[in-house]
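Just one protein chain is left out here, and the rest sit where they should.
Going by the order they are written in, the chains are A, B and C; count residues from 1 in each one.
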Amino acid sequence: MGPDPFTHPWLGGLFADEEVAAPLSPQAQLAQMQRFEAAYSRALGATGFVAPDLAERAAAAIEAATFDMAALRAGTARDGVVVPYLVKQLKAQADAELHPAIHRGLTSQDLTDTALVLALKELLPLFDARLAALEAALSALIAEHGDTPLTGRTRMQAALPVTVADRVETWRAPLADHRTRLAEMTPRLMRLQFGGAVGTRHVLGDKGDAVAASLAAALGLGNPPKAWHAMRDGLGELAAWLSLVTGTLGKMGQDMALMAQQGIDELKLSGGGGSSAMPHKQNPVRAELLVTLARYNATLLPGMHHALVHEQERSGVGWTLEWMVLPQMLLTAGRALAVANDTVGAIERIGTP
Amino acid sequence: MGPDPFTHPWLGGLFADEEVAAPLSPQAQLAQMQRFEAAYSRALGATGFVAPDLAERAAAAIEAATFDMAALRAGTARDGVVVPYLVKQLKAQADAELHPAIHRGLTSQDLTDTALVLALKELLPLFDARLAALEAALSALIAEHGDTPLTGRTRMQAALPVTVADRVETWRAPLADHRTRLAEMTPRLMRLQFGGAVGTRHVLGDKGDAVAASLAAALGLGNPPKAWHAMRDGLGELAAWLSLVTGTLGKMGQDMALMAQQGIDELKLSGGGGSSAMPHKQNPVRAELLVTLARYNATLLPGMHHALVHEQERSGVGWTLEWMVLPQMLLTAGRALAVANDTVGAIERIGTP
Amino acid sequence: MGPDPFTHPWLGGLFADEEVAAPLSPQAQLAQMQRFEAAYSRALGATGFVAPDLAERAAAAIEAATFDMAALRAGTARDGVVVPYLVKQLKAQADAELHPAIHRGLTSQDLTDTALVLALKELLPLFDARLAALEAALSALIAEHGDTPLTGRTRMQAALPVTVADRVETWRAPLADHRTRLAEMTPRLMRLQFGGAVGTRHVLGDKGDAVAASLAAALGLGNPPKAWHAMRDGLGELAAWLSLVTGTLGKMGQDMALMAQQGIDELKLSGGGGSSAMPHKQNPVRAELLVTLARYNATLLPGMHHALVHEQERSGVGWTLEWMVLPQMLLTAGRALAVANDTVGAIERIGTP
Partner (left out) sequence: MGPDPFTHPWLGGLFADEEVAAPLSPQAQLAQMQRFEAAYSRALGATGFVAPDLAERAAAAIEAATFDMAALRAGTARDGVVVPYLVKQLKAQADAELHPAIHRGLTSQDLTDTALVLALKELLPLFDARLAALEAALSALIAEHGDTPLTGRTRMQAALPVTVADRVETWRAPLADHRTRLAEMTPRLMRLQFGGAVGTRHVLGDKGDAVAASLAAALGLGNPPKAWHAMRDGLGELAAWLSLVTGTLGKMGQDMALMAQQGIDELKLSGGGGSSAMPHKQNPVRAELLVTLARYNATLLPGMHHALVHEQERSGVGWTLEWMVLPQMLLTAGRALAVANDTVGAIERIGTP
């Protein structure tokens, strides 16, 4: 067990979000890779590249396969990616006559990138739902307390009176834009990855496009004209969106932490944190956490943009960097949305006392 | 004269882009602030907040005003923003009876943010045109040399044969998506900033919305329901888009630099750079520059996302940070697009020799 | 199980480093916090703040304590830090008369920061040893192959002939400087954290310094004149050093990946990675991984420097951000050193063939 905050035995109380983590877990990603391989075998059958019943038997063998995790790890250590050993294990669990219907014409990125896309297919609607819930909660807050006065502050100095609605609207209004951005971005992300060794589907000859169409339909994904192995702008856009969302929530958290200061006293949250030295304190832990999560995602974001410099047909450097960064950004954005919803729900009092 | 690369006497040969710099120059931004103030005075007149002819005379005085730059600098040093002294100078050049029609109900962010938006109104179409030109140039490259063979490379190792079209398509295809993103994002950026001291247009009473509508129409901008003083996600989205664009161009530059290596010899560029020690060399300077510009924008990007944590009604911290980062990102993206177009135009030979 | 690369079932083959992870594990950190609490109780006894035998009994109770992890997690979710519940559990496992000798005058940062320092006390010598091993391996490489010719390359273009020694020296020479920096930095890091609620050791009255001295001696740490709760520059310096080290190793990895290109053929590594599509390939997976790890640490580094803006006596925001960043940087630097040593050991041929 390592220091990873998202799976940490006690820090997980701050950072863990099971619903978001589920489709990103190794087990779920492995299942998606199996699903991809099985769908691919069937697509080979559906397009006449192999006999349909052979394809179906191959798909069934793939779906039934189990994996030796130690071997997958050793293989990844050697190859830089799990797929070669994963395919080796798939074939070892299928009759030799099925081998021509397994993984033929695929490459590692096809599997791992599509498995990521299939996780996003679950996560993006979840993010949208959490954004919608937060919008609704903030609308309700405005409805209930919007007219309560509040000291408007600019450059941290008291400026002029405003209302609770005025400030809360700066938390709420960007959420609608984030949802619009998400809707616009989604078709650019829900794209099958399928290109084979160098991205050209060359092994399949003139059947490449037909296989792609069949495979995309089976997985419920868009079918771009070309594999996006070396075009990572969709993922770069996603990362930026995740950081925009956490940035908006971080602004809300920062405002809340400032409002909760003694001497300001414009916000009271239930369930605030205690201190080992001062048990009476009510720390705005969740509000601070929103700022932390915003700064963490802002920190990680350039990792995904440096990875855009993805040389030639596949960059081991850039691709591997994505694995260290993007799942963490997804977990962070998901967690921030959950914390934001909790925190708004914990408001006991808001506005000038 | 400082070490700023974009205005540097000799480094400017690498970094300067006059067309992009023009609307971001202090002079142009000052002119946009004057334009905003004049349009505002007229909007006060058009909505009956002040008498129309008074408004018109105020606008004319604003338009005719000149500025004492040393005083603007001293004022900025004191106030953190140029606007208070700028307004003081405007008023000093207008009859006292016009003062109620000048700046009344405005705040510093209204001017400086709208002046930025007006610069973007010039720049975004320019970026789109450069993206379109690059798309066309790469399409022509594919048309001319697309069938030439090339060694496909994954993880920097020779993999399987591809064609020039296969690789160039990974440079070209993202450009269309960048243009789509730009079109989607533009209405979120072309928004009037107008809120007054704490973002609520309170000084104008029930005329606030009418003034906003009149002002937005005069400036050709969208009229959001609320000032976005403390909601900086539009700028954060823009910054991410700029970095996505330079990332795509950086991938092209990295590929070109690798293709131009002796021993690989898959690309010859005209006009390559020489060396003071080895005059015979043909360095792929522009290709490398594309990678540098990509990494620079990726580096700056989180600055704009940290600035999203924009506390209360106005954050001096976050707003000032934007001034240090966003213009540079715009210059970088513009320059990278120009360099990319030049570099594609300088291709003398591409593909396996 | 989550997508954390360092503990991932198969990606761990690339990223995991058990020796570095051990002192950072939750279990080890918990043990260090127990050790700290026990030493503190004894220091209270040694300085006459409580009776020595009471102190000893308290320390023994602390050392024997076990923890309910679910409660620690729930407590962290509430308080933002594990310590209040941890102390609650410690007290629940000690006679009430011992409570005055447990945690009295301490605060959460004292425990968690000192536990981190105690992990660093194990890790820094390990890093030094790995740096020394790499220096030795590169010296041996120079001794064996240093005179072999190599094409010097500038701006990725063939320049003039050099030797293997010339290039390898650019990998080796910085290691000595990194070791010097580590030696200089170490006393700034090996500092007890002890300040109590607001960093002033106020609970202990005039015995604060004596307790600090006793505690520091017991833990083998330096005893700074004041708690560094709100002064995080030592950790920021460490983070920068980790990224400097991975940057140097990333340069070596980048060079190796370029040298291993077909057409260049200046390096052959054993045990290179295969491809699921092209089993014959020998991908320089470890060389690429060094570049990835360099870019990952460079990405994370600013997280630690933003955390320097640590407001007032303790910033929940900045402190929590450190937990998400610094352990990962330590794991990355440790792993990069191991991979670098492996990769140099895997060189089968180097230089112009």
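We take it that a contact is a pair of C-beta atoms (placed from the backbone, for glycine too) under 8 Å apart; a residue touches a chain by one contact, two chains touch by 3 or more.
All values reported here derive from a predicted model rather than from experimental measurement.
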Touch criterion as defined above, residue of C:27, C:154 or C:270 at the omitted chain: C:154
Options A:22, A:210 or A:264, residue touching the unrepresented chain: A:264
Sole residue of C:68, C:177, C:209 or C:348 that reaches the chain not shown, by the stated touch rule: C:177
Sole residue of C:95, C:233 or C:348 that reaches the chain not shown, by the stated touch rule: C:233
Hidden partner interface residues of subunit B, rising order: 1-15, 21, 24-27, 29, 69, 72-84, 87, 103, 106-108, 196-197, 257, 271, 273-279, 283, 285, 288-289, 291-292, 295-296, 299-300, 302-303, 306-307, 315-318, 320-321, 323-325, 327-328, 331
Chain not shown, touching residues in subunit A: 151, 153-160, 257-258, 260-265, 273, 275, 277-278, 281-285, 288, 302, 306
For subunit C, the residues touching the chain missing from this view: 80, 107, 152-156, 159-160, 162, 166-167, 169-170, 173-174, 177-178, 180-181, 184, 188, 197-200, 202, 225-226, 229-234, 236-237, 240-241, 243-244, 247-248, 250-251, 254-255, 258, 291, 294-295, 297-299, 301-302, 305-306, 308-316
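Rule of thumb we're sticking to: only the chains that are shown with their structure count from here on.
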Between subunit B and subunit C, centroid-to-centroid distance (C-alpha), Å: 40
Interface hub residues of subunit B, defined as touching at least two other chains: 153-156, 159-160, 258, 302, 306
